[in-house]
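Right after this comes chain A.
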Amino acid sequence: MQVSKRLVALGATTAIIISACSGSSATTAPSAAASAAPTAAATAAASAAASAAASTAPSGAAASQNTNWVACVAFDTGGLGDKGFNDLAKKGLDEATAMGMTTHYSEAKGSTDYAANIQRLLDQGCQSIIAVGFNQQQAVQTAALANPKVDFGLVDSTWDPSGPDGKVGTADDIAQPANFTGLDFQIDQAAMLAGYLVGGWSKTGIMGTFGGQQFPGVTRFMDGYYAGIKYWDQEKGASVKLLGWDAVNQTGTFVNGDNPWGDAAKGESLASGFVDQGADVVGPVAGSTGNGSIKFMQSKGLWAIGVDTDQAISLPQYASAILTSAQKVIDAAVLDTFKANANGTAFAGGNYEGTLANGGVTISPFHDFDSQISADLKAGIDALKAKLIDGSVTVKDYLK
Partner candidate 1 sequence: MRLELREITKQFPGVLANDRISIAADRGKVLGLLGENGAGKTTLMNILSGLYRPDSGEILIDGTPRVFNDPAEAISAGIGMVHQHFMLVPVFDVVQSVALGAEPVTGAVRTFDRTTARARVVELSTQYGLDVDPDAKIENLPVGVRQRVEILKALYRKSDILVLDEPSAVLTPGETEELFTIIRGLAASGTTIIFITHKLNEVLEVADTITVLRRGRVAGTVLPSETNREELANLMVGRDVELTVTRGKAHPGEAVLEIKDVFVRNDRDEMAVRGANLEVHAGEIVAIAGVQGNGQTELVEAITGLRRVDSGHIRIAGATVDQAKPRKVSDLGVAHIPEDRMRDGLVKAMTVAENYILDSYHREPYSRGGRFDRTSIAREAQRGVDEFDIRTPSIETHVGNLSGGNQQKMIVAREFSRPVKLVVAAQPTRGLDVGSIEYIHKRIIEQRDAGAAILIVSTELDEVLALGDRVAVMFSGRIVGVLPSEQATKEAVGMLMGGVH
Partner candidate 2 sequence: MSSLARLRPLAIPALAVLSAFIVGSVFLIFTDIPALQVLFAGRPVDFLTTAFGNVVHAYVALLTGAFGDPPRFAEAIQQGTPQAWATAVRPLSETLVAATPLIFTGLAIAVSFRSGVFNIGGDGQFVLGALGATATALLLRGFPAPITLLASLVAGIVFGAAWGFIPGFLKARTGAHEVITTIMLNYVALQIVQLALRTDFMRPPKGSEPISQVIDFVRVPALLPLPGLRLHWGFVVALIVAAMVSYFLFRTTKGFELRSAGLNLTAARYAGMSAGGSIILAMVVSGALAGLGGAFQVLGTVTQMSNDIDAGYGWTAIALSLLGGNRPSGVIIAAILFGALNNGGHEMQIETAIPLDLLVFIQALVIMFVAAPDLVRQIYRLRPKSAEPGAPASEGAAA
């Protein structure tokens, strides 16, 4: 008992030291974050405008697709078999192989492997190298600048322009080079379909959502849910509500604190709060924190919406609570990026933008719920999807 007390005391001491360190730098951090947000938002806007063009480019070129190309993927330490981004990227790579491209891939055991693996792939003669995972950002960006003749991509991330000073918007910023492609996703489109589904599914007419922290990559999901529910309400004259996110004022519920993305207990208590307010579907956008929410909903016999991947597959233990997921189709994104690289076509805005139109985002199959979701509701979702694809409906229209 004495031992464990000492351990606790020690852990607490260390935590205090660390938080003290972070406190001392608090003056610089918020300004940096503030400057980052508009940049990212601007990127998103620019690419949204160009998305129509981008989405047609690869398909138009399909007839004369160049397959004499060496396409490569560098996985992160999650590795193959992660049922997530790595496996999906491998699927895209396999499709490239099937098309006739030469392919290679590497796995990483630790962060030391990232730069080394990319170099090995370069030595192997790779012409496109797509890396998986935010931990590889630094390695990919360095390699992209050093090897302008090779195309690089980074899954689910865009170029980080902050230079040696670590801040964006300063003199030493480094602009995105032409041979770098961020694999970005207009996930709000998929999330809008999920929101629409919740509109038709919810028995109480209330959905809850929350994010880990208020970043554009997070609120994009929440915007989508908001828009989808609003579209449902307008179409059906219903009054389904979304708790936890006010898209008009861009305010809502976020975990924040020390551990916004890994606090499953916090996720449970937030979900419990939403349920107390009448919600029967929760859509957490907060990494592992969200897993706690899904677990809670499952224990109550209620439902949740997954994010990023088909979470009914990546979290099979919670599959019975996951209606669907607002999903980034990494395999399609990887394949499309390889194809564009091989044909020498640049994406507008420099980044691949996954949309419903190009199959880069989607809502996951309903799995166990397929038979329980009415044909009318499914038809409604398909109709909305068609409108989002042809541009007659945009997410933005429903954020007012």
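Keep in mind how these were chosen: all candidates are chains of the complex that A comes from, given by their letters.
Simple rule for what comes next: a contact is a pair of C-beta atoms (placed from the backbone, for glycine too) under 8 Å apart; a residue touches a chain by one contact, two chains touch by 3 or more; residues count from 1.
Because the structure is predicted, anything quoted here is derived from the model rather than measured.
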- Query: Which one touches chain A in this complex, out of 1 or 2?
  - Reply: 2
- Item | Residues of chain A that touch candidate 2 when the two form their complex | 2-3, 6-7, 10-11, 14-15, 18-19, 21-26, 29-30, 32-33, 35-36, 39-40, 72, 76-77, 80, 104-117, 119-121, 123-124, 134-135, 137-138, 146, 157, 160, 162, 164, 166-168, 212-213, 215, 217-218, 258-262, 287
